[in-house]
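Here the structure comes first, spelled out in C-alpha cells, and everything after it is commentary.
Complex shown without one protein chain; remaining protein chains in place.
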Amino acid sequence: MERKLRFGMVGGGNGGNIGNSHRRGAAMDNMAVLSAGCFTRNWERNVEDGTFWGVPEDRIYSNYQEMAEKESQREDGIDFVSIVTPNHTHYSVAKCFLEHGIHVICEKPFTLSIEQAEELKRIAAEHDAEVGVTYTYAHYPVLRECRHLIQTGAIGKIIDVVALYPQDWLLLSLNSDKESYADWIVDPTFSGNSNATAATGVHLYYLIHSMTGLNLDAVLADFGYYPENAPLECISRVLMRFDNGSHGMSWTSSVASGHDCTVDLKIYGEKGAIEWSHNDPLHLRVAPVGQPVQIMCANRDYLCEESRAISRIAAGHPEGFYEAFANIYHEFCRHLLDKKNGTCHDSRDYFYPHLQDGIDGVRYVQACVESQKRGNVWVCLKDASDEASRIAHT
Amino acid sequence: MERKLRFGMVGGGNGGNIGNSHRRGAAMDNMAVLSAGCFTRNWERNVEDGTFWGVPEDRIYSNYQEMAEKESQREDGIDFVSIVTPNHTHYSVAKCFLEHGIHVICEKPFTLSIEQAEELKRIAAEHDAEVGVTYTYAHYPVLRECRHLIQTGAIGKIIDVVALYPQDWLLLSLNSDKESYADWIVDPTFSGNSNATAATGVHLYYLIHSMTGLNLDAVLADFGYYPENAPLECISRVLMRFDNGSHGMSWTSSVASGHDCTVDLKIYGEKGAIEWSHNDPLHLRVAPVGQPVQIMCANRDYLCEESRAISRIAAGHPEGFYEAFANIYHEFCRHLLDKKNGTCHDSRDYFYPHLQDGIDGVRYVQACVESQKRGNVWVCLKDASDEASRIAHT
Amino acid sequence: MERKLRFGMVGGGNGGNIGNSHRRGAAMDNMAVLSAGCFTRNWERNVEDGTFWGVPEDRIYSNYQEMAEKESQREDGIDFVSIVTPNHTHYSVAKCFLEHGIHVICEKPFTLSIEQAEELKRIAAEHDAEVGVTYTYAHYPVLRECRHLIQTGAIGKIIDVVALYPQDWLLLSLNSDKESYADWIVDPTFSGNSNATAATGVHLYYLIHSMTGLNLDAVLADFGYYPENAPLECISRVLMRFDNGSHGMSWTSSVASGHDCTVDLKIYGEKGAIEWSHNDPLHLRVAPVGQPVQIMCANRDYLCEESRAISRIAAGHPEGFYEAFANIYHEFCRHLLDKKNGTCHDSRDYFYPHLQDGIDGVRYVQACVESQKRGNVWVCLKDASDEASRIAHT
Partner (left out) sequence: MERKLRFGMVGGGNGGNIGNSHRRGAAMDNMAVLSAGCFTRNWERNVEDGTFWGVPEDRIYSNYQEMAEKESQREDGIDFVSIVTPNHTHYSVAKCFLEHGIHVICEKPFTLSIEQAEELKRIAAEHDAEVGVTYTYAHYPVLRECRHLIQTGAIGKIIDVVALYPQDWLLLSLNSDKESYADWIVDPTFSGNSNATAATGVHLYYLIHSMTGLNLDAVLADFGYYPENAPLECISRVLMRFDNGSHGMSWTSSVASGHDCTVDLKIYGEKGAIEWSHNDPLHLRVAPVGQPVQIMCANRDYLCEESRAISRIAAGHPEGFYEAFANIYHEFCRHLLDKKNGTCHDSRDYFYPHLQDGIDGVRYVQACVESQKRGNVWVCLKDASDEASRIAHT
C-alpha cells in the first residue's frame, strides 16, 4: 500500500508567498514529497530554489512543457503538480499536465474564462486526472465542524448568509514605492476581467457553498474602483440568490485600511446561526435560537470526528494558514493515494475544492462581471458567459 | 437665563422599553423635567405611571389632543413633547403638538409616508417649532469623535461604507408564546409598508449620513421575508450610492440568531478607516493607512473637546444606551434653551437628529421599498414616492 | 403602601464623578427623590448644585451636622443619606446621621480603620439603621446570574479565583498638569494607610466574596510603589486563602497604561469556570468542563429571574456604570421601603453591599497593609488590627 506521493511545482520561486504555502502545506503531513519543479524563469534561481527544497537537479526544468513530458515518462515521475503561477497562465499549465495524465492542484481563480475551465474539465475526464483548487479558508478545522453542524440540521433551513472579506493591500501598495503583488493583480493582462471578485470574492463564494451546501442561482454585483479610473474593481459587493430560495450578500475590498485578511462568514438558519472569522480562526460561534452563544474551539472532544481529524495539535495551540493549506493537501493526497491503492469509492469523500468548485468559481466571477457591466442586474450563474470577459479584453 | 425645560410624554406606559429610555435620557442631565403626560389608554395605569414619574395628577391626560390644548394654554406649560407611540400614530400626534406650537421629539421612523413627513415640516416651520428624532446609535461619545475625525480629514475622501445591524428578536418571538414587540412591528397596520428597513435599517442610514456627511443619492434594495409569506420584510440588504460618487452597503436582519443589537459601522477612506460596533460602544477603531490600528476610548484626553463634552464619567466606566439617549436630549434641550434665551444662532450647532433627518429617513425607507417592488433596481431618494407605500395598503 | 423615599446627599458637588453616579443611580428607577443636601463647602455652588438637582433651597445645608439634625426633625425628612465625601470623612459623617436614626449609603472604603467601622456597626444597631456601601461592579445584571449559577452548583466546589483590576489614572496624572483625583487619593491625610488596596483592591475582595460566597481567611500582600518614594502603594498583589481551603490571587494597579477600568474576575470550580470583564460588562463567560464555552448576555430569557429583574432594557442595549449603581440603590430602597411597609423579613433578601461588607472590606485593607509591613506574610482577617494603620500615621 502506497503511503506517499511525489509532486512537482510550477511557479513559486522563493520570493512569493504562495509557493511556500503550497510547499509547507504539502510537507505538513508529509504525504507528498517535492520531487520536480520549474520554479522561475531565471535558471540560476530556479536551480537554487529547487535544490534548497530538496529537488534533485536533474528534475529541475526550464519550462513546464518539458517537465510534464519528462515526468510523465519516468517510472518515479510526479503524481501531481502544484500550479502557483499568475492567474492568466493557470489554464495552459494545467492543460499541459492534464494531457500528460498528471493530476493538478491549482491556485485560484482556476482560469480566466468559463470556456477554459470547461475545457480543462473535459481533458481531466479524458485522462482520469483529478484537479484541486486551493480555496484555503474553508479548510480550517472548525469550519469542518460548521459544515457538519449544518449538514446535520443544527441550525435548520438556512435563511440568510453574509460574507465579508476586507483587506488593505491595495491602499498600502498605492502608498508605497515597493514592488508588490498589486502590480500584476490589478493588471487585466494577468488577471483577466476581475480583480477583487476573482482574487478574494471567489473565496467567499466557495466558503458559502462548501459550508451550507447551497447552490448559487444568481448574483447582482456592484463594483467599486480605486483609483476611480482603475481598469479592474477593487471592491465587489454581491447580492446572492440561492437554490433554496434564500438570499445572501457578500463584500470584499482591497482598500479597507486596517484589515490584513479579515474573512468573516455569517450563516443564519431557522434554528440558529454560525459565525466564523479568520481573525480568530480557531473558534466557531454557534448561536442556537434562544440559548447562550457557544464558542467552539478546534480539536476539542465535543467536535465531530471529521473536524478533529484535521487538527494536528492540542486544542489552544494555534494552527494557521499553512495548516489550512495542509488540510487541502492532506485530503487531495488521501484521494490520490486511495485511487492508487484502489480504495477510492466516491470523490466526494475527500473534502477539498474539486475541479467543479474551480469551474463554479470562474462562473461566479464572470456572472458578477456581467451583472456589473449590465447595470447591476441579476445574472443567473448557469447563463453566465465569457461575453463580459471578452469585452474587457477588446 | 433659563436652565431647565418642562416636557410631556405621549405613550410610554411603564410596560415598554422605549418610554423609560426617553424618561431616563431626559433625567440624566436634568435639563428637562417630566411635567405632563398621556401614557396609556388605561386611565388607572395612566395615572399610576404618571404619578410614579412625578407628574402632577392634573397634568395627566386621557388623550393627547386635550394635553396639547391645555398645556399650550398654561403659562408653565410643557416646552416639548416626547412621542413614543406606535409608528402609525407619530404623524397625527406630532401634527397636533406642532400646531399648538409645542416642540416635538419623536421616535423613529418619523412617519409612515414621505407626504406626512413633508407636511409636518411645513407645520413646524409655520409654528417655529423644532423637531428631534431619536436615532440613538450615532450619539455615543466616540461616534462624536468619529464624525470629528472625518470632518477634519483624518481618513481622507470616503471610498466605501459598510453597515450591519443583526438582531434575533423575530426568531425569538416566533419561538415563544409570550406577547412581544413582534406582534405589532410586523403588522402593516401599525408599521406601514416596512418592518426591518423602517425599524433598524433607518438607523444605519442616519449613522452613515451623520458620521460621513455624505448624502445618499440612490439605493438598490433586496428584501428577505420570514416566514416566507410575511407581509413585511425582516431582512433588508441595501446597495447605496452617495453624492461623492462612492458606494456602500447595508444589511439588517431580525432573524440573525445570537445577535441582540449588533450595530457595526465601517467607514473606509483614502487615508484610513474608522470602525465602531455597538457591542463595544466605548471604543473606536481608527486605522490610518500603513500604521498600527488605534483603539480610542470614550472620555480620554486625546479625544476632541466635542466628544469629551458628552461623556459623563471617567474613561472606562461604561455609559450605555440610556446615556446615548441622554445625549440626544442634552443637545435638543440645549437648542431649546438657547432659543428661549436668545442665544441660538444656527440649529446645526446642536448635534441631534433634526426634522430633516427624520424626513430623509422616511425617504430612505420608501426608496428601498420601491426598489424591492420594482425588482431590485436603483431608486433615487429624491424621486422616491409614497407609491410603493400606497400599493402596500391596497 | 409607600412607593418612594426621600434622600439627602453629603458631598458630590457637580465637579465630581461620584456624586452624579449616586444621583443618577437613585433617579434611574425613581424610588428615591433627592430632597436635601450639603454638596460642597462653597455656599454659592452648594445652592447652585442643589437647586439644579431639584432640592428646595431651605433644605440645602451648609454643614452635615445641621442637615442631620434638621432633617431628622421634619415629618417629611430624608429617609437616608448618600455619603460621597473623601474617604477620611466617611466615619464622622456616617456616625452623625446614624445617631439621628437616618439610614446611610456610603462610598467605599467604608472607613479608614476597623475600629471606626465596628463602632458604626454598634451605632447603626442601636438606631435600627441600615447601611449600604457602594461597591459597584458586583451589581451588573450578569453577575447576579454568576452568583446564582455558583449558588446552585453549576461549577461545583470552587478551587481557584483570580481577580485583576488595572487602571492608568496615576500615570496619566503624573504626566499631566491638571488637578486630579490623584491629588488626594495618594495622600495619607485623606486616604489613610492605603491607596490601591483601599481604592480598587477592596472592590475585588467584595466581588469575589459576593459572587462565590467564600469567606476570606487570610491574605499575603505584596505592594508596589510609584514613584518609588510614594507614601502609599499604587500596586497591590494579594494571595488569598479562603474558608473552603482553596486559594486565589488578586492584583490591582493604577500605573497600568492603557487600562481605564478593567475589572476581570475569573472563578474556577471543579465542574466549570465563570469569567467576567468590566470591559464587556453585558456578557458572562461560562465554561462547563469539556463543553463549548457559553457566552451569556444580560436580560436574555435563559437567565435566572433574579438577574433579569435588574435589567431595564432589551438584551443588547448596553446598560452601564450608572445602571449598576442604580441596582444598588434599587435594592437598598426596596429594603427600606419594605421596612417602612412592614414587609421586610430578612435583610439578606436584598442584594446590595451591606454594613458587614463595608466592615469586611476595611478589615481586608488593614490585613493587606499589615502583611506588607511585616514582610509579605500571611495575616488572618480575624486577627487584623489597626496597628499598621496607626504606624502609618505616626
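Structure notes:
Residue numbering begins at 1 within each chain, and the chains themselves are lettered A, B and C in the order written.
Assume contacts are C-beta pairs under 8 Å (C-beta built on N, C-alpha and C of every residue); 3 or more make two chains touch, one makes a residue touch a chain.
Please read all numbers here as calculations on a predicted model, not as lab measurements.
The hidden chain makes contact, of the residues C:H22, C:R285, C:R312 or C:R334, with C:R285. Checked against the full complex, the one of C:V47, C:I159 or C:C344 touching the unshown chain is C:I159. Residues of chain A in touch with the missing chain: 3-4, 17, 20-21, 24, 27-28, 30, 33, 52-54, 167, 169, 172, 176, 259-262, 278, 280-281, 297, 300-301, 312-323.
In the full complex, chain B touches the omitted chain through residues 286, 290-297, 300-302.
Panel shows chain C; residues 155, 159-160, 162, 164, 166, 168, 171-172, 175-176, 220, 222, 224, 226, 228, 235, 237, 239, 245-247, 249, 251, 253, 255-259, 266, 268-273, 275, 285, 287-290, 293, 376, 378 of it touch the chain omitted from the view.
Criterion: only the chains that are shown with their structure count from here on.
Each chain gets a centre from the mean of its Cα atoms; the one farthest from the centre of chain C is A. With centres set at the average Cα position, the gap from chain A to chain C is 55 Å.
A separation of 43 Å divides the Cα centre of chain A from that of chain B.
For chain B, residues that reach two or more other chains under the stated contact definition are 172, 176, 259.
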